[in-house]
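Note that one protein chain is taken out, while the other chains of the complex remain in position.
Take a look at chain A:
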Amino acid sequence: MTFVHQEVWHWQIATYLFLGGLGGATFAISALIHLFEGCDRKMLSVAVMSSIGFLVLGTIFLLADMLQPLKAIYALTNPRSWIFWGVIFINFYFVSAIAYVIPLLEVWPKINPYIQKIPRGILDLLERFNKLAALTGSAAGFLVAIYTGLLISAAPAISFWNTPALPLLFVISGFSTGAAFLLLLSTFSKNEESWKIIAKLEELDAMLIVTELIILGAYFNFALFLPTGARESAQVLFHSPLFIIGFFIFGLIVPLALETYGIFFAKHTKKSGHLLVLASVMVLVGGYLLRYYVLKAGLFQFPW
């Protein structure tokens, strides 16, 4: 048996997976906050526009890694492939996100004149079905986030990836980075009401980090059980200081501690604002490192 590092997908794909999870989750959480809490439209539009930006950027990284990006439309041919579904999910996401964000952009005086050029009938329709777009968009965002894990789990010879835990890990991590980004964005809001949203996001992110820790525990427990490629991959990660310190300590444990402090001791006051910014940035960097190192640690287990 031979273990060989995969030399196929590198940092470009890790960036795509990160931005896919972040973009999908940012939109899904924003839309859900809108549906359940109501929200200031300015912040919401910035959040959704950023999430669209993340996904556009992610798609550029994916296309740049391909040998023939101009033929990408052919990817809509084989429904047995996860990439086929990824293309469907991402397009479903873009359509929902754009339909959702257009009525929100009317609150920006500089953008409003451009929005008003859209025929009134269409604008009225978009406004009327705004909540429906939020609902379908949050589903699309979730699908995009989980797709990033499903894509790389379709690797029978890379046992560290070929596990049901990986899509779960990526979707939870994606939602954690999405919550962290929205938290970061909310701290810049001048609206007094935004602190209510911050409190919700802080609690959400802390819960997501705890869930991520549980999945990580299950994931590594599985990986270490037998002397397979998965165990070798886990060993690679245990010997990567940036994974342990950068992702695990500063990307999960420290932000969780800071958020716990914010929730229970600082009582969501502005006093904890700087700590929130710090925690959010750490979660975002940690989310990227997770994907980068999971890709890097992918080992083929060949039978010779």
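The rule we apply is simple: a residue touches a chain if its C-beta (ideal position, glycine included) is under 8 Å from a C-beta of that chain, and two chains touch if they have at least 3 such contacts; residues count from 1.
Assume contacts and distances are computed from a predicted model.
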item	value
Chain not present in the shown complex, as UniProt names it (candidates "Amino acid ABC transporter permease", "(2Fe-2S)-binding protein", "4Fe-4S ferredoxin" or "Acetyl-CoA carboxylase")	"4Fe-4S ferredoxin"
Sole residue of A:G121, A:P227, A:P241 or A:P303 that reaches the chain not shown, by the stated touch rule	A:P303
Absent-chain contact - pick from A:L32, A:L57 or A:A72	A:A72
Missing-partner contacts on chain A, residue numbers	2, 4, 6, 8-9, 62, 65-69, 71-72, 74-78, 80-84, 87, 151-152, 154-158, 300-304
